[in-house]
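In this view, the complex is presented without one of its protein chains, the others remaining in place.
When the chains are written out, they are named A, B and C in that same order, and each has its own residue count from 1.
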Amino acid sequence: MYSEVVMDHFANPRNVGVIENPDGVGQVGNAKCGDIMKIYLKIENETIVDVKFQTFGCAAAIASSSMATEMIKGKSVDEALAITNKAVLEALQGLPPAKIHCSLLAEEAIHAAIMDYRLKTGGSVDNIRKCDGCCNACDIEHDHVV
Amino acid sequence: MYSEVVMDHFANPRNVGVIENPDGVGQVGNAKCGDIMKIYLKIENETIVDVKFQTFGCAAAIASSSMATEMIKGKSVDEALAITNKAVLEALQGLPPAKIHCSLLAEEAIHAAIMDYRLKTGGSVDNIRKCDGCCNACDIEHDHVV
Amino acid sequence: MLPYFTDIYGNPSSVHSIGRDAKRVIDTERAKIAEILGAKPREIFFTASGSEADNWAIKGVAAANRKKGNHIITTSIEHHAVLHTCQYLERQGFEVTYLPVDSYGKVSIEDVEKAVRKDTILISIMHANNEIGTIQPIAEIGELAKSKGIPFHTDAVQTTGTIPVNVKDLNVDMLSLSAHKFHGPKGIGVLYARNGRIGDNLIHGGAQEANKRAGTENIPYIVGMSTALQLAVENMEENRKKVQMLRDDIISFVLNNIDHVRLNGHPTDRLPGNANFSFNYIEGESLLLMLDMKGICASSGSACTSGSLDPSHVLLAIGLSHEVAHGSVRFSLSDENTQEDVDYLKEALPGIVKTLRNISPLYNGRKEGNNHV
Partner (left out) sequence: MLPYFTDIYGNPSSVHSIGRDAKRVIDTERAKIAEILGAKPREIFFTASGSEADNWAIKGVAAANRKKGNHIITTSIEHHAVLHTCQYLERQGFEVTYLPVDSYGKVSIEDVEKAVRKDTILISIMHANNEIGTIQPIAEIGELAKSKGIPFHTDAVQTTGTIPVNVKDLNVDMLSLSAHKFHGPKGIGVLYARNGRIGDNLIHGGAQEANKRAGTENIPYIVGMSTALQLAVENMEENRKKVQMLRDDIISFVLNNIDHVRLNGHPTDRLPGNANFSFNYIEGESLLLMLDMKGICASSGSACTSGSLDPSHVLLAIGLSHEVAHGSVRFSLSDENTQEDVDYLKEALPGIVKTLRNISPLYNGRKEGNNHV
C-alpha cells in the first residue's frame, strides 16, 4: 500500500516538534477530516533555516509532513512556495489514490506558514494559496495535481 | 435416490413382454408425460394366471410395472383391483417424491387392463378407476396416497 | 508467533500487512484472468458462480435502467440462470423477448435485429448452449448491439477455457464464466464488464470488488480458477482436437449403428465435447441409469433440471416433440476422456438401447405399424 519512502518517513519522521517564537506558523486541515498539519518556520534573510511540524493524521499525512519539511529546509521562501504537492508525491514515490490529498495538505501547510510570515513581515501574499487543505471542507476547484 | 428393490426391478424387470390374445389389455399414460405403461392379462376362472407389461418411462415407472405385475400374478381379479399404489410403493421400499406418480400409473394400468377384461366378459366395472394415470394430463382429484 | 488481535486476519480489504498481501494475490490473479479474456483488470469482477454472474449482469442493468426502458432480448434456449432471471423480471414488470432458434439451436441475427425496440435495455445471448452445444454468432450479434447502442451480455460458461473467448473479438459488454467448467473449483465465477460498468449491485455491502460486489473474498478459489484457466488456455488447441475427435467418433458410431436416433445441436458449430442424441421410443432417465450401472456417467436434460420431470426447454425449442425430448441423452467429453472410454461406450450403448426398446410399448407399437412417435 505505502512505498518504502513513505514507511520510512512515517516510522522516523524528520523535523517533528515545535519552534519557540517561530517566524511563521501555519495550520491546515481539521480533526473532523482526520488530518491536521501544523508547520513552524524559522526564517533568516528569506531563507528557511529551520522547520518543525506536528501532524494528527494517517501515515500518509505524517510522511507528507516529514518529506515536505525536509524539502523546504534551507530553501528560500520563494523556492518553498514553488514546491507543489506533485513534488512531495514524487519524493514519496507516490501515495495510494485515497491518500493523495495528504500531499496537498503538506503544500497548503507550507503556504499557510509562509502567509503568516509574510503578514508579520509585511511582504507580498500574492503567490500564496489560502485553501485549508481539507478536501471535504472546501468547495474550491483545485488546479493541483491530484 | 432409488431403493435396492427399485434398482433390482429396473435392472431385471419381471414379466416384460406381450401376451398374444390376452383376456385383458390396458394402456395408461402418454409419451408427452414421459410415461406409458401397457399391461396384458391372461385370466382363467377370475384368476390372473399370466401377466406381461411394456413400459416407456423412467426407472421408477419400469420398476413399478415389474413390481405391480408380480403382485397380481396368481391373484383373483378382485384381489388385483384391491392393490393400491400404496402397496406397490411399500413393496418397492418407497420412491422419491417426484416419482410417486409412477406407482399410481401401475395401479391405473392394472385397472385399465381389468376394465378391458370386464367389458369383454360383461362383468361389473363399478370398482374400476378410469383415470389414465398421467398426472399432468387429467384434472381429477385423486384420493390415492401420493 | 506475533499477535493478531483481529478477526480479519488476511482480510484483503483491511489496511494491515497481511491484508495487503492478500489483496496483492487477488490483483495478480485478476490481471492474469483479464489478460486471457482480452480485458483490463478493472473489468473483472469475482462472483461465487456463473449463476450469480448471469443474475448480476441482467438484474443489475434492469434495475439501473428501469426509467430508460424495460425491454430485454434473450433466447428461448438460455441456461436457467438467465431464463429464470428474465422470467422473474417479467413478473416485476419488464418485457422480455425470447428469440426462437432453428432446428440446430441457432439464433438468427435478423431475428435479433427485428426484436430491437426503442426501449430495449439489454441483449443477453449465450455463447454456447450447455445441452446441445450449439455455438451462437456472438461477434456478429455484438456488432449489431453496438450499432444500436444496446448493452450486450453473453453467458460464456460453456465456452471459456474450451474455445477461444476474447471479449474484444466477441464484441460483448458483459460476459459470465464459471470456474468448474474448466476444471476449476465449484463456487467461483467471473462477471466481465466493459470499463467496469455494470448496472446496480446484486450484493451490497463492503467495498470489495471496487464497491460493486460485497463479501469477503474467496482467495483460494480465485487462485484455483486463475490457475485452471491458465492451464485450459495453454492446452486448448491440443485438447480441442483430441476431444473433438472422440466426440466425432461417438457421433458417427451412434448415427451409423443405432436406428431411430437423432443428433441434437449443430453439426459443426458445436462445443468440441458435446454429443447429444435423442433415442426414439425410450426414456432418457432409464437410459442414463442403465449406463450408470455400467459405470458410464452421462446426463439427460440439464444437470440443474434433472430433478424435474419436464423435458428440457432447449430440446423443445429446437422443435422436438415431448416424447422424443424425453429420450435424449448428452455425452460431455473433456480432455480427461480417452479412446478407451469411447470404445467402452460404443460397446455398451447399442445393447442398452435395445433392452429398453424391447420393454417399450412405443417401439413395439411402431413395429406393429401403430407408430406413436
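The definition used in the following text is that a contact is a pair of C-beta atoms (placed from the backbone, for glycine too) under 8 Å apart; a residue touches a chain by one contact, two chains touch by 3 or more.
Quantities reported herein were computed from a predicted structural model and do not represent experimental measurements.
Participant: Touching the absent chain in the whole complex: find that residue among C:E29, C:E52 or C:E283.
Facilitator: From the options C:E29, C:E52 or C:E283, the contact with the absent chain belongs to C:E52.
Participant: Check the options C:E29, C:D173 or C:E217 and report the residue that touches the missing chain.
Facilitator: C:E217
Participant: With the full complex in mind, choose from C:T97, C:T159 or C:S178 the residue touching the hidden chain.
Facilitator: Answer from the full complex: C:S178 touches the omitted chain.
Participant: Just to verify: which one of C:A31, C:A63 or C:L231 makes contact with the chain not shown?
Facilitator: C:A63
Participant: Extract the touching residues of chain C with respect to the undisplayed chain.
Facilitator: Answer for chain C: residues 1-9, 11, 13-19, 48-52, 54-55, 63, 79-82, 84-85, 87-88, 92, 130, 178, 180-181, 185-188, 200-208, 214-221, 273, 275, 285, 288-289, 292, 295-300, 302-308, 330-334, 336-338, 340-342, 344-345 touch the chain left out.
Participant: In the complete complex, which positions of chain A touch the hidden chain?
Facilitator: 10-11, 13, 16, 18, 27, 31-38, 54-59, 61-62, 98
One rule holds in what follows: only the chains that are shown with their structure count from here on.
Participant: Could you state the distance in Å from the CA-based centre of chain B to that of chain C?
Facilitator: Roughly 40 Å separates the two chain centres.
Participant: Need the CA-centroid distance for the pair chain A / chain C, whole Å please.
Facilitator: Roughly 56 Å, centre to centre.
Participant: So, what's the distance in Å between the C-alpha centres of chain B and chain A?
Facilitator: Each chain's C-alpha centroid was found; their separation is 91 Å.
Participant: Using the touch rule from the top of the page, what residues of chain B touch 2 or more other chains?
Facilitator: none
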